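With one protein chain removed, the remaining protein chains of the complex are shown where they sit.
Right after this comes chain A.
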Amino acid sequence: MKIRRFLTRRLTFIIPLLVGIVFFTFMLVRLGGQDPVEMLAGPTATQGQIDRIEQELGLDQPLLTQFGIYLMNVAQGDLGKSWISTRPVLDDILARLPVTLELLFLGIGLGALVGIPAGMRGAAHPNGWFDQIARAISLLGFSIPTYWLGLVLLFVFFYLLGWAPPGIGRISMMVIPPPTVTGSYLVDSIIAGDWEATRSALGHLVLPVVSIAIISAAPIIKQTRAIAVEIYSGDAVRYAKACGLPDRQVRKIVMRNATVPILTFVGTEITGLVGTASLIEFVFAWGGLGQYGLNAIVNGDFAAVQGYVLALALFSVVVFLVVDLLVVLLEPRNVDAT
């Protein structure tokens, strides 16, 4: 009952939020000073050709009329056509989204899998040897530029050691990709039972996933440690110790009490790391949504940029919704407040 009320309230807010986002990206893209007509027509085009292209693209209409048309189309699920790929933007995005999500979730999943226990352990013995090492690694992760990390990993593990496949694409060119079900080669090849493709997809995932894991683990370690240290020094844990609860149980209490703040933090991390993942996609020629978006921005591909931003906004909204829903479920005190 409470959950349903929470969901209704949250979902009704999403529509005006998305309209606002659509409006702002629409205007920003058009006020950005890029002229797609010029780019499409090329330097030798005549004025007549230019006018025709402008008319075809609808760019001769007043700005607000353009926006109205776009909004109507978006509401019907039509995000327009990419001027570069000439395919519907929605199809482009749907094909690339799983590719990016696979990379993002595996990367952050690995980062959290390492970062959360490391932060917790550090907080259990602040300034102990483990804590010192974990914090040093965290600082390192903060200071390394994303693209540089990807390049260094490629240099060492592909060029020098030859352990990793080259940073081109998501599967070896010698391997036939599995039939598309989800869009993720890893999942699809497992579904198809094609172990050669699975091995190749997994091999190609390692370096980009590790890059994102390192970048995301740094703040996760730091934040988890800060959250846990505060809980350790709080009344509840001091009282638990005074009650003679064994260390294992005290750690469990800390973990349980840290879950909600850590979850909230990782949620914001996921949305924030989409941008970082784009750079990693670039380095590894991943062909996901991030790379698509960057290309669209560089080439003034208006519809594609708008679609890309809208997709990211929708993604963030969904992530926050899921996180908040989990928080409501996990946190007895919030249930009444929603």
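General observations
Assume a contact is a pair of C-beta atoms (placed from the backbone, for glycine too) under 8 Å apart; a residue touches a chain by one contact, two chains touch by 3 or more; residues count from 1.
Criterion: contacts and distances are computed from a predicted model.
Candidate names were "2-iminoacetate synthase ThiH", "Formate hydrogenlyase", "Tellurium resistance protein terZ" or "ABC transporter ATP-binding protein", and the UniProt protein name of the unshown chain is "ABC transporter ATP-binding protein". Which of A:A240, A:L294 or A:L314 touches the hidden chain is settled by the complete complex: it is A:A240.
Take chain A: the residues that touch the chain left off the picture are 234-236, 238-246, 249, 253, 256-257, 330-333.
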